[in-house]
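In this view, the complex is presented without one of its protein chains, the others remaining in place.
Every chain is named by a letter (A, B and C) in the order it is written, and numbering of its residues begins at 1.
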């Protein structure tokens, strides 16, 4: 295997020229304004070294990637009782589909669907104020990454809140089934701000380190979650992390990973690396077009697929 | 890690006493007649050594596990054109659901659903007679396992054929959309006989060796499929191999695996082992109750989860 | 045919003894508190005479029956443009199902589903305040009935508003598709107050007179809607007026009719009668158990089915 920094630089160079970059999400103005030519990649290896290229230092809206951090916090708070209120199966439907909730009586299929992440927000909220929860989430992500510069983009949060009728529908619908315990607006306050977390590829890869080595931050040695919980979060990322494109992603890339509509993807090569890529154009399943391609090439050149023998 | 033979023997002993063994499939008489107390396990390690316990030498109806072999053959014959007629996504629905076919116009979501495997049978059939295709499949599986004792249970095939109205519905439905090219009865002839493949745990684990090491049979050194194809089949097994319980299986076990309604499961620990377990009682998703539990314990004690860092 | 008053009295007497009265809706306290032994019937004949029996003078919550009056007003305001935003087909699903809205992109199948009536409320609202719209609706219904005693039960409206998460989900979901033009809470303010209209059987039958004779109130001679519009509203009541029990109601009764979860039904025998029945216990499709039975018997004894030759 060639030098990792070389591989990362080559991939960034290839992506710069890629003609088919997908379509930037434009359902809210702050996302729609992002330059489609952006591409960043950061790989933290098992020794804690960071290999990055492209726009790896530029903060972007991580959107649904943040669901991984929200889930991790909720499991810490609620333990396995979380699984009474959210499933662990791929949905076979779009990220914002409401159909499944009707047939399965308000229990979202997994925590990475919008509905599932809203239930997680409800669990995190408890009897607190949304601002307290968001502050805790921000502290948690900053500690994971060891970076204080991570922030919430309030403009993004406000835009989500102003137009998020579909998420409001999901939340009210689950409330009707008793699977949301707190005020819908407060729960969505948590959810929309979580989505508005802004991080660079480097920060995101740093924050994901605990998933690559038995739940332990390999740099600090601090245990974030148990080894079993790290494995399980990885399993959920692999089967459900790319919405209704998760099978395809596993087929092409073969790593646990979570994508966001901002064009970011956090991927984990267990024992080997924590990886973040970002390119704002999305494919037809709502996942980063070039981010996926970059990860596919990285895995080809490193042999990091979990399915490699 | 303790000695593998010891682990396998311990697990078999634990399973012998397990009180909740699930319910044996009884939709056809030959399956319904199987003793629910049966349990077998066989593990072929990276050195080719076989560690087995319980009823590991007893042949059982592998049923849907055979879909892995059918898919491997069809990819060999049709290459990537196979993916024009069958998807690569988990379905979010039961193994025999027809709903998805209506909304997605006759294209099954993945090759491990009944509908998907029927399309694969159609690809395998081509202009041949069903008997030729089945003979080829049998030769292939025997060669993979290096065992001539593997056979098709014609009594099982006949029973499936006599009662398989739901599969006939799926086949006719896909024919209506043009996604079955040959006579429905001949295609189902292939499909029902493939399901009726009878193998022991040891034979099944032997046959699965090509998936554990880059598509190459580690004993013979013979390359069955390319490394990329081996990874991809493993990916499909992980995301789709346990029907609508695939997410749960990945969460608990963390290995690519394919289950069958006869109670068998073939699992792959890439680079480490090919594993077969068998216990006829099924859980509520139609996967072997004790087979899953045995694999969960095997992975806990060996650290073989693909999600382990 | 025996005397109509005699028939009406006989039916009321039969209903008083009926053992199977269905289950009273209890999703809000004010409905759950209603005495299941209540039964009322009022029939206004072609000459304007009122034949009533039982609790025909007692006001009850008309709930979805009010959708007929809301639709009539909206058609008056919006004409056929209403049909760009709501369909005219039975749904094949429950009154509060959200599934159809996803597959048909926010267009409810008909104006008598909750989602359809919410769109109608949005049309009625326009740029007005909810209170103005409700005042207009109340004036309209009072004028139709020629009775000033009709009122909105604010306790019912408040209870609906406090618990109506499913309706909030429907409204937000349609807003996401652009099929709600105004603030969700204001639209639902109109909707919940419309549902809270309280009327007696006699008042309801009086209010329905315009549908029995070419859109003209036979007592006052005042034309409420055109003959074509009266026919069309009747058609919608027959095909869609009893949710997913509309086919069954047409089969048994054979009259255009609209039911409400409060146990009321308004039925129209074109050219012959405007009829209201009320009994709070509901059958498994959410329609009044005894109200339906009473109408079935009325039609048997009068020959008023529209399907009678």
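Here is the rule we use: a residue touches a chain if its C-beta (ideal position, glycine included) is under 8 Å from a C-beta of that chain, and two chains touch if they have at least 3 such contacts.
The structure displayed is predicted, hence computed values, not measured ones.
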Pick out which of C:7, C:238, C:282 or C:295 touches the chain that's been left out of the picture. C:238
Looking at C:15, C:101, C:157 or C:230, which residue reaches the missing chain? C:230
Residues from chain C at the interface with the omitted partner, ascending: 87-93, 100, 109-110, 211-214, 227, 230-232, 234-236, 238-240, 244-248, 250-251, 254, 256, 268, 270-272, 305-309
Note that chain B touches the absent chain at residues 97-99, 101-103, 165-166, 168-173, 175-176, 184
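By our rule, only the chains that are shown with their structure count from here on.
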On a C-alpha centroid basis, what's the spacing between chain A and chain B, in Å? 32
Listing for chain B: what residues touch at least two other chains? none
